Every structure is written in C-alpha cells, then in structure tokens.
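Take a look at the structure below.
With one protein chain withheld, the remaining protein chains of the complex are depicted in position.
Labels run A, B and C following the written order; every chain starts at residue 1.
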Amino acid sequence: MPTMNMLQAINNALDIAMAEDDKVLCFGEDVGSFGGVFRATSHLQEKYGRSRCFNTPLVEQGIIGFANGLAAQGSVPVAEIQFADYIYPAFDQIVNETAKFRYRSGDLFNVGGLTIRAPYGGGIAGGHYHSQSPEAYFAHTPGLKVVVPRDPYQAKGLLLASIRDADPVIFFEPKRLYRASTGEVPEEDYQLPIGEAEVTREGADITLVGWGAQMEVIERAVELAEKEGVSCEVIDLRTIVPWDEDSVVESVLKTGRLLITHEAPLTGGFAAEIAATVQERCFLYLESPIARVTGLDTPFPLTLEKEYLPDHLKIFEAIKASLAF
Amino acid sequence: MPTMNMLQAINNALDIAMAEDDKVLCFGEDVGSFGGVFRATSHLQEKYGRSRCFNTPLVEQGIIGFANGLAAQGSVPVAEIQFADYIYPAFDQIVNETAKFRYRSGDLFNVGGLTIRAPYGGGIAGGHYHSQSPEAYFAHTPGLKVVVPRDPYQAKGLLLASIRDADPVIFFEPKRLYRASTGEVPEEDYQLPIGEAEVTREGADITLVGWGAQMEVIERAVELAEKEGVSCEVIDLRTIVPWDEDSVVESVLKTGRLLITHEAPLTGGFAAEIAATVQERCFLYLESPIARVTGLDTPFPLTLEKEYLPDHLKIFEAIKASLAF
Amino acid sequence: MTTTTDIHSPDFLAGDEFSIPTFRLLQQDGTLFDGAVAPELGRDAARRIYHAMVATRVLDERMMAAQRQGRLSFYMQCTGEEAAVIGATAALDDADMIMAQYREQGALMYRGFSFDEFMNQLFGNELDYGKGRQMPIHYGSRKLHYLTISSPLATQIPQATGFAYGQKLAGEGQCTTVFFGEGAASEGDFHAALNMAAVHQVPVIFFCRNNGYAISTPSIEQFAADGVAPRAFGYRMHVIRVDGNDILAVYAATQAARRLAVEHNQPVLIEAMTYRLAAHSSSDDPSGYRSKKEEEAWREKDPLLRMRRWLNDRGWWSDEEERECQERLRREVLETMKRAQKRPPPPLDSLVTDVYADVTPALQRQLDTLKTHIRRYPEAYPKGAMSLDPDVSPRDDADDKGGA
Partner (left out) sequence: MTTTTDIHSPDFLAGDEFSIPTFRLLQQDGTLFDGAVAPELGRDAARRIYHAMVATRVLDERMMAAQRQGRLSFYMQCTGEEAAVIGATAALDDADMIMAQYREQGALMYRGFSFDEFMNQLFGNELDYGKGRQMPIHYGSRKLHYLTISSPLATQIPQATGFAYGQKLAGEGQCTTVFFGEGAASEGDFHAALNMAAVHQVPVIFFCRNNGYAISTPSIEQFAADGVAPRAFGYRMHVIRVDGNDILAVYAATQAARRLAVEHNQPVLIEAMTYRLAAHSSSDDPSGYRSKKEEEAWREKDPLLRMRRWLNDRGWWSDEEERECQERLRREVLETMKRAQKRPPPPLDSLVTDVYADVTPALQRQLDTLKTHIRRYPEAYPKGAMSLDPDVSPRDDADDKGGA
C-alpha cells in the first residue's frame, strides 16, 4: 500500500471522485492551475479541464452561493474555503441556505451534492485568522453534516463518502497534519462511514473523545496516563453532526468517566454538547464530572499559542484529576 | 410609573441614550424616517436628525462593517438587524472583526461602543426566517457580549447598559413580546447590570434557567408544577455571555436539579454549555440529570410551530421527570 | 484589460459621462411609440401572457383580502409589477430555471401553477409541496423549474450563477433567470454573483425589479447612482434598462438577453423600472413613507391596463372577455381557497423529515418523544394530534389539566 501524507490522500480522493463522475467539480480561491495554496487540488485542472477545476474570484459568499446553485442543479461541487477562518463571509449561504434547502422546499430541491472543504485548526503559528476551529457553529445548524478526519487514511475514505453523501457536508481538514501525518492509504476507491465514531483504543478507566488533529494529542496524553496505570478508551468522533451518541454513551457506561477535548474555545464548543448529552444518558454511571480540555475563551493567540492549546499535558492532568475525583 | 410595552421601552432607551450623548447613532434597514419595521426607532430621526438616525442600504455585512468602523472612530453606534435570522451575512464582521478588535490590536483600537439590536425568536408564525434564536453562535465567540431582556423594564435597563458598556453587545429582543409584554417602566434613566443573572422566583426543588421570551413560558410551567407541590427556583440569565455561572451554580447546589430551556435547536444550543458547566461544578449535588427543553434539531417550522416549540407543557413534563428520577 | 489611453492631468470620471436610456415600446394608451416595433408575439401567446397577468392580479387582491379577514397569516402582492415578471418569463423557455425573490408569483402563474397549488402553499396544508414549513408565498415547483422561495434576500443571485454554470456544462441550451429587487441588489451576494457570472461566462439573466422601494426605503437611500444598471459596467456585462410596465419591451429585452445568455454564454443584467402599487406585504402600510399622489401617478401606468388596450386594439381581447375572465378567476380563487383551508396540516413526521435525506437516529428520538408528549396533551396540539394514529383521543388523567 502506498504511503501518503494527508494532502496526497485528499488529492487522491478528489481525483478518484472526479474521474468517476463528470458532475464533480472542484473550485475555490487559487484552486485552479496552482492547485490550491496547500496544493490539495494539484493537477486536477490539468486532468479534468478548466471547466471542472477552477479559480473563483475572491469571495467566499459567492463561492458557496455558486456551489449551492450548482448542487441544486444536480452537479456535485467540492468547494474549497482557503482557511476555515474565512468561512464566515459564507455563513449566511451555509446556515440559511445550504442547511435548509431540502427542508424548506419539501424535498423538491436539495444541495446534497455539496461538499465544502476547509483547512482548520492551530499549531502552525497562524494567529487569530489561520488557526480557528469553527465546527461548533455548524454543529448547531440542523441540515449540515460536519466531518473531520484524523489521518490520511481517514481523510481519503471520509472525503469520498462526503462527496457522495446525499447531504451537504462541511469537511474540515486539520492543516497541521497536512504534511505531518503520513500513513498507508490504499490506492483504490473506498469510503468510511459518516455518522459513525471509531473506538481507536479500548480501555476501562476513562473515555477520551476528540476529532481531527486532537486525536494525536490524545494519543500522547494516553501514553503518559498508561504509564501511570490508567487504562484509556479513545474515541475519534469523525463526524461532529450527526454525532454518534450511542458509541460515546456505550463507552462511558463502561468506563464511568469522560474527557472531551477540542481546540476551539470552551464556551459553546462542541464538547459542551457531548457533555450535556452524556450526563443525561449516563447519569447514574458517571464517577466523576465530565472534563473538557479546550482552547481558552479568547481569540486564537500567536506568541503564546503553546500556552493556549489543549495539549497532551493538559489532557494528562485532566485524566488524573478525573481519576482522582 | 408609566406602562410601556417592550417596543416603547426600547424606543425610550434609545431616546435617552441619544439625548444624552451626541455620539450615539441609530441605523439599519428602514430605521430612519419610518422608525423600523417594528417601530423601535420611531421619531428618533425627527428628534435627532438624519445624520444620527438613518436608513442604510440593504446589506447587513455593510451595516455591521460600517458600525465597526464608527465604533473604532469613537462613535456609539446602535445598529439594527431587521430580524436575527438576517444577521448571518454580517457574521464575518461580527465574529472575525467586532469580537477580536480590541484583542488583536492590543487595545490600541476597540469597538466597545457598538450595540447590535435584533429581534429574535418564534411564536409569531414566522417560519424558518423570522423565528430563529441564534444566540449560541455568538456565545461561542469570545469578545462579544450577548444580552436578552424578558420584559419592558428589563429591556430598557439592559439596553441602556449595553449601549454604554465598554464592550460590543448583541442585544436580542424577543419580538413576540414586543407588544404582548407590557409593564411599568420608569421614565428616567436607569441601567441593569450586564453579566448578572436574576433569580426571579425562589424555590427548593429544582432550578429552571432561561432567557428572553422563554421566561414567560417557564412561569406558566411553574404554575402547573407548583400546583403539584413542586417548588421551583427560576433564573433569568439575561446575559448569555459572559454568563453568570455563579448564580446558577449556587442555585443548583441548593435545589439539586436543573432544567434549561431555549427555543433554538437542542444540539449545540446554549443549554449545552450551562449543563456542561453545572455538571462539573455541582457534580456531587445533582439528584437527577440536567434537563434541556428546547426546539427540535430542525429548521424552524411553520404549520407545526406549536409542536416544535418548548412550551410550558414540555417544561412541566420535564420538571416532573426530573423530580421523579 | 483594455486600458489604452494615458492622461496627464488628474481628471476624475464621475459616472456622468454616459446615461442609461430606457427601452420602451408601448405607450400607456396601448399604441406603440413612433418607430417602435413590437416583438413577434402571436394572439395565443399574447393572451397567455395577459391571462397570467390578470390571474395574478385577481389572486393578489383576493388573498390580501383574505389576509385582512384573518384567514391567512401573511401575503405579498405582485401588483404593479406583473408585466415585468410575466413579460420576462414569457420570453424564456418554459424549462429555463427561475430563481425568484418572493414577488414573482406571476412567473409561476404563467407557467401553469394552479390555484390549488398556490392555495396549498398559502395555507401550509398537507398538499403544500413545502410541507407547511415556510410562510405563505414561499412557492416552489420542480416541475415548473421554479426554485422554492427563501426569505433571505439576494442569496438566490449567486445560486443562479452556479445553477446556470451547471446548465452550461450540461449543454442542453437552458439558462437561469434570477429576479430580485433594487434593495436586494445592495447585498454582498449581488456583487459576488454578477462578478462570477462575468468571469465564468455563465448563461444567466439578472433581472432587477427596480420598484422604487425596499419596504420603506426609497431607492434614493439605497444607492446614489442612476439605478442598478450602471453596475454592469463594473463587471463588463451586457445591460439594458427597460420600462417594467411595458409588457412588449420587457418581453423583447428578455428575449434578446436570453439569446446572449444561451447562444453566447453572456450573462445579462436587465433593470426593469416599475413600481410596487401595493404595500410591501400584509404587515406593511405604505402611507407612512410615500404619498398617495405618487401612488396615483403610478396607478395610471398600470401594466395590465396598458396591455389590455394593446390587445383590444388588435381585437385579441374585449371588455366582455375581461369581465368574464375576472369573474371566473375570482370564483375559482374563492373555491380553491375554501378547499385548501379545509385540508389537514402536514403530518407530524414532516417536522423531522428532509432535514437530511434520511431521518437521523437523534431526530427520530426527538420525534418519538414529541409524539409521546402530544398523546399526553392532544388538545394542546390540535394539528400534531390530528396526524397521530386516528385512534388516539384526548385522555383525561390528572396530568392533563395543563393542556387547556
């Protein structure tokens, strides 16, 4: 099996999707001949022509408006937003339009073909505007699906599934793993399920839930914890909405403890939703308060980024606190 | 003391703020000579002139961009978004700009003078786009304050405080109470504190938390519950961010039970944040799972609006379930 | 870039260098302007147009009255703008896509949306294609290539650019026409849409109904320029301004625009100068922001009257037919309204379907909980209860007293 980094896996997924179906189009700022500022769309214009892979003018609300129309028409647009931090000008098109298109028309029209790709997350010295993790905004929006892969294998399988999913999907790519994360990725077409979490490690004492780049951080914390004799069960949510409540609940019923981690600020982050749901469904089984290890309630900083981030040490400490409760 | 409805109280607050300070400006779509589609800005143009109260072109991103600039300059803009459902085109200006203005400049510049007013909420047969409660989107955005009044008295005192607050405030007005809610409102200038919840009813068995129009619904549920002998403590959060954790926690430490209600969809709504925080801070005191009574995870419907809404009966049932746990 | 000449003194252009003329064919008395040539429009085609205009007028009058009587929660009229909307629609292929703002029911009428279909939407009953989820006037028809209305303004404009781009790739010779008001044209989405259409050479017609107002805001507070038309220069896009109350001019202009779009992949901007004769919506009272005199002046330019005179002159229509037609339409409207009003609401399940292609487990749980709750308090949720199992009847246990 070839080894790919995450960008290659994404590029490969796009290539497969475009080769298979003429209706798949890739576009966004600098996506065309240049292949995107991260090169996720490299060579696609060469291969599939300018009408199927192209630069757009610099206007995110237009990119998504255009993509909504294309999807309604029956095409399968894969629109790139250059950084997740710049998705907000398109917020109205996503939240009021994409998310409600099928519902409001009674299923006369839908934009299920739409996939929105955007690099998200910190750890690259990007400051306020090249580091954000905006998944919680979209998670509060019925009608959208939100998917985040943790490694190249997941990225390819989940992206192919997203493109072919009958609903619009926002696909957030952990950009600090773009080149840093490599792994074996099958050359051929495959899909991984949307809406299903994955238990990446089984354990008995505490359940750790995360997604995307945070999975790697969790793994480092788990190494520390296991050395202290704590047995951790680790779950990669993979899909933020609709999230796989049952898998998380099942695990917490077993371990009695839950820690959730994300880079986004604490208040109103998606960990809150998981905590609120789990405390309800596992009330009698919880042995300690559900812990959230997240970014601070501030804009994303630069010089003190390391201090800001929910790193393995903070998770490790929170694991210990939970066990010691 | 004169009796006012909520619109009159808001109009009165704007009048006082504009009379007191030349730098206060009111603008938005139809806000000028017409006085706003709900007439919240009636007569302000007459009184203070076209340069201080005016119509804008129909462009929410422009309204807030313009308001951000004005606030940075030292003016005190009160910008109206005609319906909260139409605030999303301005999402980037609010989330990436308003919220981060002071932080990113190291306090060289700030838009603390800015207040954004928007009618929100359902119950008026408004369907998807005249009913939304988007507070949770903004609650996940450090740098913003979000305030919601429950009646005319609160509306006036909180709006005056918001306009004068040193930070930008989004002021969501429960439009179904605009004319329906009336009460005594002092003619003179007064402010109510931002960031402080209010215990509107003391009780022993369960704590009920809400804000805005939902407070009235809670009251109806409490009437039913009290008839069944349940003693309810009711808290109006009033400020969603920064929210008054201590007051809620203090109450739950006493009652041992918590129910939170809002109209917005369940997943990722602000009730999740409250539940997540309270389960952590009151873990050993909780006698039953924290309950959330909210809108469904769907766009806001029309014909079946009554079925969708978290009404007094749903709250009443949830109170009973909590007590019976 | 065609920048060619240099200047050596700092002379500003101010936009007064050119002016945008208005394309007109038909005078208010029903005769053509000197030198004007009517577009080819046979008797049947002309009557189809006029009939749609009258039917729209009648529907609007009746439904606004119904709204006033409290039978309907909300309504919006097309009144005064029928020629703009229907003239444009008639110049299209019936399979061309239409993306409307909300005041374009005339387009649906022209394409054959039945009164029943209108009424089912207006009353949000079980037959509403939109399943009672949106406010009245949010029509949509897949069959008639008319995208379901969405209230957020201008969002449909870049969508139209995208849809038309897809049509171009599909290569079936269709285009998209998107309608919007001069107010909505201030939104950022407008700028995005026109620019992208010009860059990507998309077969889309941007049809602006400049009716002078956005709710209470007069166009003079909406933009400083001479209307919306000059914006086309900023995108290098073909543009024409047309008298929006002149059915022949609108028809001819849109026909020509469609040729540019479909045959040359050239997007076009049409600005139709017209006037909203009625209130903005049933929630609005225009007496607060404009004069009766102004309204009267425009009432004299009524597009229906103008077309009727032209038809009469050619012997294609008569006062007799007019009377009959109006009466028949009024009767039909009333009958269909009664039918629609009586129909049950959409089923309770419709609350959670179509959020996603398939109902998610979480939504199914929410629906189940809701059903249990409604079974407990059926009289508190008459619409929801109605659609539950027919054998459920209001219970009368101790818990129920809150349901009153």
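Heads up, the rule we're going with is that a contact is a pair of C-beta atoms (placed from the backbone, for glycine too) under 8 Å apart; a residue touches a chain by one contact, two chains touch by 3 or more.
Small disclaimer: the values here were computed from a predicted structure and weren't measured.
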Task: Neighbouring displayed chains - absent chain, whole complex - done: A, B, C
TODO: Kindly state which of the options B:N5, B:S42, B:Q82 or B:N110 is in contact with the chain not pictured.
DONE: B:N110
Open item on the list: For a quick check of understanding: of C:E126, C:D226, C:E332 or C:D349, which residue touches the chain that isn't displayed?
Closed with: C:D226
Open item on the list: One chain isn't shown here. Among B:P77, B:G157, B:P174 or B:G269, which residue touches it?
Closed with: B:P77
- [ ] Considering the whole complex rather than only what is displayed, give the residues of chain B touching the chain that is not shown.
- [x] 25, 51-52, 54, 56-57, 59, 61-62, 64-75, 77, 89, 92-93, 96-97, 100, 102-110, 112, 142-143, 145, 166-167, 195, 242, 245-246
Task: Residues of chain A (touch criterion as defined above) contacting the omitted chain - done: 29-30, 32-34, 37, 54-55, 57-62, 85-86, 88-89, 125-130, 224, 227, 266-267, 296-299, 301-304, 306-308, 311-314, 316-317, 320
- [ ] Touching the hidden chain in the full complex, which residues of chain C are there? Just list them.
- [x] 1-25, 33-37, 186-192, 195, 198-199, 201, 219-242, 249, 252-253, 255-257, 260, 268, 273
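Operating definition for what follows: only the chains that are shown with their structure count from here on.
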Task: Farthest chain relative to chain A (centres taken as mean CA coordinates) - done: C
TODO: List the centre-to-centre spacing of chain A and chain B in whole Å, with centres computed as mean CA coordinates.
DONE: 30
TODO: Report the inter-chain centroid distance for chain A and chain C in whole angstrom, where each centroid is the mean of the CA atoms.
DONE: 38
Task: Per-residue multi-chain contacts in chain A, two or more chains - done: 61, 89, 92, 96, 100, 103-104, 142-143
Open item on the list: Quick check: what residues of chain C touch more than one other chain, meaning two or more?
Closed with: 133-134, 138, 150, 152, 188-189, 355, 362-363
